[in-house]
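Just one protein chain is left out here, and the rest sit where they should.
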């Protein structure tokens, strides 16, 4: 399941629904990311997330399919928010279900690295001292390189 | 936070509470494990989980502290069920919160390996053909060895 | 007329996130379009930065790719969500 939307994400509710759809899987891993409250240039007032549909969705679908090829995964859910949001709000939720806990962990980890460095989004942080576009950090690229996958977009 | 109890675990509710206590962390990883519906000897009717309190709790607390030393972690929650439960019910819930997603992933992964191979629990699966005590699989010990930690119990 | 999109930090330079544009017929490749637009916006190289990728009709292409058949051309600085 994939949803890219300006609607708020309720991670707890998303997990409840995912548990229903993943019944019998045995192991469920979730990741939720919140808008950080603090930027280098001060307190974050808003975060703006831009997508390029349907390229954004197509790319994430490819990553989901690749995760299903690489690991023995029963279910995957990716929710990603776009538009304007406030500090502390959930920007991304990923859930994976598998018979094997390592597969569930690795697939979730892989999907997050994809979302951070390859998914077609642009982020702008608004602080009291102005707006700033945020691009992936060197660390994010190092994390993503662990999977040594070909570029999918 | 640590709870070892015969009360059912609601992972969705646990995540909701954890999000409150981990406000501002940025990255939350959860693992939930359900009683598998199928054993080698047939359909699982019940799972019985035995603990040895307070040794069980003391050991898990040590693992939580070790995770906090190894990774930059804001909050950890471990819920583990004991007593009798049915297939599909949640047996364990682990949540980690950090500023950094890799730290949150690794700490949750580490805690699950601890719970699977070192935490003081014993498990008995009940199927139509009888009861069987379940001990960790070779895979579980291999997973746990990744952290190359000294025995904590 | 083609639809041109400027994502992320590029829209701060171009002053718009998208526009409909008549591209002169001598601008035949993605690379030539980069240069032409960079001049037009006085972007002093912002559109020439190799980390800025170009998509024709939602497909990433190289600078040598002909642009004649494209309806929608997007300029994409480094992406990243989450």
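We just call them A, B and C in the order they show up, numbering each chain from 1.
Methods note: a contact is a pair of C-beta atoms (placed from the backbone, for glycine too) under 8 Å apart; a residue touches a chain by one contact, two chains touch by 3 or more.
The model shown is predicted, which means the values in this text are computed figures rather than measured ones.
Within the full complex, the chain left out of the display is in contact with B. Of B:5, B:50 or B:65, it is B:50 that touches the chain left out of the display.
Contact between chain B and the unshown chain involves residues 33, 49-52, 54-55, 58, 80, 91-92, 112, 115-124, 133-136, 140, 153.
To be clear about the criterion, only the chains that are shown with their structure count from here on.
Taken pairwise by the contact criterion, the protein chains link up end to end in a single open path, with no chain closing the loop.
Each chain gets one centre point, the mean of its Cα atoms, and the points for chain A and chain B are 24 Å apart.
The set of chain B residues that touch two or more partner chains comprises 101.
Under the contact definition stated at the top, the residues of chain C that touch 2 or more other chains are 82.
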